[in-house]
Each structure stands twice: as structure tokens, then as C-alpha cells.
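Sharing a structure, written as C-alpha cells. Questions coming.
A single protein chain has been omitted from the complex, and every remaining protein chain is retained in its original position.
Showing subunit A:
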Amino acid sequence: MTGLYELVWRVLHALLCLHRTLTSWLRVRFGTWNWIWRRCCRAASAAVLAPLGFTLRKPPAVGRNRRHHRHPRAGPAPAAAHRRLRWRADGRSLEKLPVHMGLVITEEEQEPSFSDIASLVVWCMAVGISYISVYDHQVLNCQSSVKVLSPEDGKADIVRAAQDFCQLVAQQQKKSTDLDVDMLDSLLSSNGFPDPDLVLKFGPVDSTLGFLPWHIRLTEIISLPSHLNISYEDFFSALRQYAACEQRLGK
């Protein structure tokens, strides 16, 4: 009997893995479901309405589509400026924007796509987010000029702060009872940097994988399937979700 249950579990597990791989492959290959769905809808509507003599109004070219859409007369520069203005307006249209956004990459099959991460950073800046952190749990020691975080900035930093405090206690410059939440917070190397309001987590792993445990006590964690070929639409829909959430802070 146990053999039968195990067999059923294996089949179930295989189906779930297949579903996840297929979705991920389709996403990377054809872009977001949202985009596919919109295209299918338009195609379906066109097929249905055409015989009735209606012509579909062309939808405003947005995000991914814009890249394929040829501007009839203007060159690239006005289009780029138009995009930036649009992004800035998008940011202002939300009830709230995160001050500090964290980008957590959990995908590990391939190398992270630096161009996609760069796009995300640019969109963050354009929309009006002041602080951006990028986290890769596999990066063991980061020495870039861009603020990229690694597990060193998480628990290891708390331990370093604890050691520093214990050193002060050993030198009798402080008493153990002097340490409270605020003091420990001030001893961390993030001092001055605000806690992340929002983390966008990319990839199939349902975990923060050690990202700034101390700092994410009130952080909203929004998951997206992948950072590869990420579209502005996906990015902005996550911001919309953040804007709609209600933080009661215990009350």
C-alpha cells in the first residue's frame, strides 16, 4: 500500500515540476502570460468582430510591444524621453511607493541576466524609488561599486555587530544591559540606510535565502516567476500590488 502512495506522490511531484518548468520556459520564450493573454484576446476578438464589420482600435503600445512597434516619424530620442516621463508619471500615480526596494534573485540554473537586472534598476530609479538593493544568495563576497548584497550583509553582519559590542563590554566601555533593539540596529553596517519596504523575489524558490533578516521585519515580499526578459508591465504590477497593501503595524 505504501508503494502505491509513493507512486502517486512521484507522479504528482513530476506533474508539478513539469508545470513549473513549462511555465518558466514559456515565460522566457514568449514573455509574460499577461502579454500572451492580451495577444490571444485581441486575436480572438478580431476573429469574432471582423465579420461584423468592426475594426479594433489599436491599443496604446506599452512595455514589450513598444519595442516592436515602429514609430512612424519620430527618431529614438523623443521616444526615450517619452518613456521616462511616462515612468515618472506612473510612480506618482500610486498611493505609495517603496523608499527602498530589494531585488532577490533565487534562480540558479543560469547566470543572472545583468541586462534584465539593469532594466529593473533603471525602472526603479525612473519611477522614483530612492534606494535599491540587489541580492544574490550565491555571491560569497561582493566587491562591486554598485550596492549588491550577499549573505555577508545578513546574519554575518549581525554577528559582527554582536562581536563589536562584546569587545566594548570586554573593555568595560559598555555593560551587557546597555544593549537593546535600537543600539543593535545602530551597530549594523546598514546604519543610515532605510529598511526595505518591498522585496521583489524572482525565481522558483519560496524563501528569502538569507536576505537581510534583521531589516525585513515589515517588508512586503512579492514574488515574480523570473527576472529573465522581465517586462516593465510585470515590474509595475508588483508596485501596484505594493501600493494597495495595508500595513496595520500591530494595531
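Heads up, the rule we're going with is that a contact is a pair of C-beta atoms (placed from the backbone, for glycine too) under 8 Å apart; a residue touches a chain by one contact, two chains touch by 3 or more; residues count from 1.
The criterion applied here is as follows: contacts and distances are computed from a predicted model.
Novice: Would you kindly match the missing chain to its UniProt protein name, picking from "Aminotransferase class I/classII large domain-containing protein", "Dehydrodolichyl diphosphate synthase subunit", "Aldehyde dehydrogenase 16 family member A1" or "Centromere protein N"?
Specialist: "Dehydrodolichyl diphosphate synthase subunit"
Novice: Which residue among A:S133, A:S190 or A:T208 touches the omitted chain?
Specialist: Spelled out, the listed residue whose C-beta touches the missing chain is A:T208.
Novice: In the full complex, which of A:R27, A:H137 or A:H227 touches the chain missing from this view?
Specialist: The single option touching the absent chain is A:H137.
Novice: Provide the residue numbers of subunit A that touch the chain removed from this figure.
Specialist: Listed in rising order, the touching residues are 1-2, 5-6, 8-10, 12-13, 16-17, 20, 106, 108, 137-138, 140, 151, 154-156, 158-159, 161-163, 165-167, 169-170, 174-177, 179-181, 183-185, 204-211, 213-214, 216-222, 245, 247, 249-251.
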